[in-house]
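Missing here is one protein chain; the remaining ones are kept as they sit in the complex.
Entry: chain A
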């Protein structure tokens, strides 16, 4: 029962493939783009992308580990942005009211998603596809009705601006990066260190057995849906505060980008396997590919090709690593 460090043990971890993928991408862009993107000024560009994506990708990844999916995050980003802008920009109410409303709507949509998934036997892909369109419709309809426009300005000052929508460390890195790092640490604690994480994995492995083992699977499903849609609303809200305005459109790109980050990060699409650190690596990898292309001589239109290849490569590599983990048996000890 040795618990010493070994490369074999590292390779069997869910994030092994993601770490290798990140490494490969770093090498690739260091060769073709120089090391500028690893200098503080260059880092901000992909860290900002990774942070906004990562805050959504981790709870989405947890849902996927638990065997569910939430694509309504694509509508929750503009919903969060528009809520705070309409309340605190258009109506001029205190910013904290706008923030509270944006997050509350996140909780409500999460509860609706969770409730529908639990009560109907409809797969969460379809349920959240429904809420994706429903929320998009509400955002567009209400915004135009209230403001007669599809874009709303928001002026924020003071603590709220500093906390949610400002730049830090010399003015290029968004404060979201700090949120992302802090939230990642919290998720690592809850998923991998606290006993609750085990429940998420058990649920994705076999929901019926998990319930029979006494895990409150329905409550946990609700919590995970609330986390993902509230996180998406949070990101939208922060973007509105950062850019001083909100648009009804946009946000759909988060759906695919977050799923790609999660899958590149080693989460098994059918549930039951993955890690927060893997998702973290997957998100950084994705962000570096989309931003690193600007530092190379390649036309940036090629970045989708790289992402496609990366995704397929990552899935194949993760499958290999998972098989290694499954077939691993320590050398026969004394009988």
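Heads up, the rule we're going with is that a residue touches a chain if its C-beta (ideal position, glycine included) is under 8 Å from a C-beta of that chain, and two chains touch if they have at least 3 such contacts; residues count from 1.
The working rule: contacts and distances are computed from a predicted model.
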In UniProt, the chain not displayed here, chosen among "Nitrate reductase-like protein NarX", "Simple sugar transport system ATP-binding protein", "Cytochrome C oxidase, cbb3-type, subunit III" or "Electron transfer flavoprotein subunit beta", goes by "Simple sugar transport system ATP-binding protein"
Of the residues listed, A:130, A:250 or A:272, which one is in contact with the missing chain?
A:272
Sole touch to the unshown chain from A:169, A:213 or A:249: residue A:213
Check each of A:46, A:199 or A:234 against the chain that is not shown and name the one that touches it.
A:199
Residues on chain A that touch the omitted chain in the whole complex?
1, 3, 9, 189, 193-195, 197-199, 201-202, 205-206, 209-215, 268, 272-273, 322, 325-330, 332-333, 335
